[in-house]
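I have placed the structure first, in the form of structure tokens, so that the comments after it can refer back to it.
One protein chain omitted, others in place.
This part shows chain A:
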Amino acid sequence: MASTRGKFETRSPENEKTKKYDRQLRLWGDHGQSFLENARVCLINATATGTEILKGLVLPGIGAFTIVDGNNVTGEDVGRNFFLLKHSIGSNRGSAACQQLLELNPHVRGDYIDESCETLLATNPSYFTTFSVVIATGMPESTVLQLSKLLHVANVPLLLCKSFGQIGYIRLQTPEHTIIESHPDDGFDDLRLTDPFPGLRKHVDSIDLESLSRAEHAHVPYIVILLKALDRWREKHGPTSLPTYSEKKDFESIIESLKFKHHEGDDTPHVEPLNFEEAIKARARTLRKTEIPDNVKKLFEDKECENLNPKSKPFWIMVRALRDFVAVNGTLPLRGSIPDMTSDSDSYVRLAGVYKTEADKHCEDICNRVNEILTALGKPLDIVCEPEIHILCRNSHTLDVLRTRPIFEEYERPKSNLITDSLRNNYQPEEPEIVYYVLLRAVDKFFESFKRYPGCLTHLMETDISKLKSIYSKLVQEWGIGPFPKDDLIHEMCRFGASELHTIASVVGGCAAQEVIKVVTHQYVPINNTFIFNGILCTSTTFDL
């Protein structure tokens, strides 16, 4: 027994799976990974775009996937899809793709249904509502509408994707998606200097700058310096006053006055203390009133937060607890971490401890509130676990909810003003992405009328160009949008001829896979709601359509 243990100890504490996923666990953490591994996605149609999306989910370890596809593999399919082999020409496309995709990751389960989406919608529509996310590719408009309505009511996110020549299209429909960890690039520090909590007050008051040696003085964390300077400022300007931008020089001179006083005969060379430099730099960033961000206020006013009931999701129960906390304390819970700064180890560690202690207190308070709410609702306490509340408290400033407009609504009532504005104020004067959106919709109408895509037969190019042009003009008129773009893009749409270029399928595949990961992990912020990629200029735009 002892020897086994000894042996085990010399090995890495990681298992094979955490080693394999190491590079992504550093982004979304073990908890994000476990959400991913519990997710089941459905792909409708194993097109090149569809299988590239699945590749981007199978590699990081999605729990399971199902491909719904009634088509058989063609020579064209094999030419554009890396996960279809020549010998599978003629066999079911979902089955062939499933086999090759599963080979990418033994931890992922996958299967297929040898039936078209249309058939399944007719015979067993509720099947689609059992998934975490449904990804749809290669679908005509009529099926899109049906699926969009079905999944909207069932509250299942739908990702509609398309590669058409050099154009990529991703549309997210999610009735309600809650975001806990946004991971903003410009993360902020929650220091509470303008209204210090008692622990911080006491800690700063216990430090007497005058009594410190020169070396100690040069290692006082800037947080302490700023708060001492603010105290002096407030003695003069009032107890809640903050220096404005124009008063910055006055405030800096207070900071200056706190610097180490040189004694007579002290001939050590003068070195600018880094901690004071940092204090001056941090002034504008940190001496701002701690406010409740708009995104969080919006959540507090949300009907889901307002009307808690036994069906409420854990997210809303936690948000309600947060709201109650804010009602009492006036601020969100403290994040509890401080950035690195010039300091000696002891001063830094003690200061960090002051923040951590306060944050733990807040978190405990919220845990209690969550338990009270759960009890009142008659729900078991373990449906919200403590680590979850910890993560929520740490990220309470960036919580958000996303409710995208459903696709069927977009199709029934197009946002004419938004489209017209985008046509006028585009940043790519030659080829605004919004034109490609309208053209893609025109192409779908073309397909509804002629049961084929424009430009797919070279000898019909000229007629298709004029047909597409008239469909496009009709659409433009119906929607009341304009101005009309050059005919060039209509011509190029026909030249694309519904080709699914592998490169564009792969761009859409990567982007869409990440959107699915965002949706199932509740981390990072998904698109709202339509993303268009233009491979010719390598530009993209997202529209809320």
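For the reader, a short list of remarks on this structure follows.
Throughout what follows, contacts are C-beta pairs under 8 Å (C-beta built on N, C-alpha and C of every residue); 3 or more make two chains touch, one makes a residue touch a chain; residues count from 1.
What we mean here is this: contacts and distances are computed from a predicted model.
Missing chain, UniProt protein name, picked from "PPM-type phosphatase domain-containing protein", "Trm112p-domain-containing protein", "NEDD8-activating enzyme E1 catalytic subunit" or "GTP-binding protein ypt5": "NEDD8-activating enzyme E1 catalytic subunit". The residue touching the chain not shown here, chosen from A:Lys55, A:Arg171 or A:Arg320, is A:Lys55. In the complete assembly, the contact with the undisplayed chain comes from A:Gly75, out of A:Gly75, A:Pro198, A:Pro239 or A:Pro310.
Touching residues on chain A toward the chain that is not drawn are 10-14, 16, 18-27, 52, 55-56, 59-61, 74-76, 78-80, 82, 85-86, 89, 103-106, 165-166, 170, 182-185, 219, 340-341, 343-346, 348-349, 352-353, 455-456, 458, 461, 486-488, 491-492, 495-497, 499-507, 509-511, 513-515, 517, 524-528, 531, 533, 535-540, 542.
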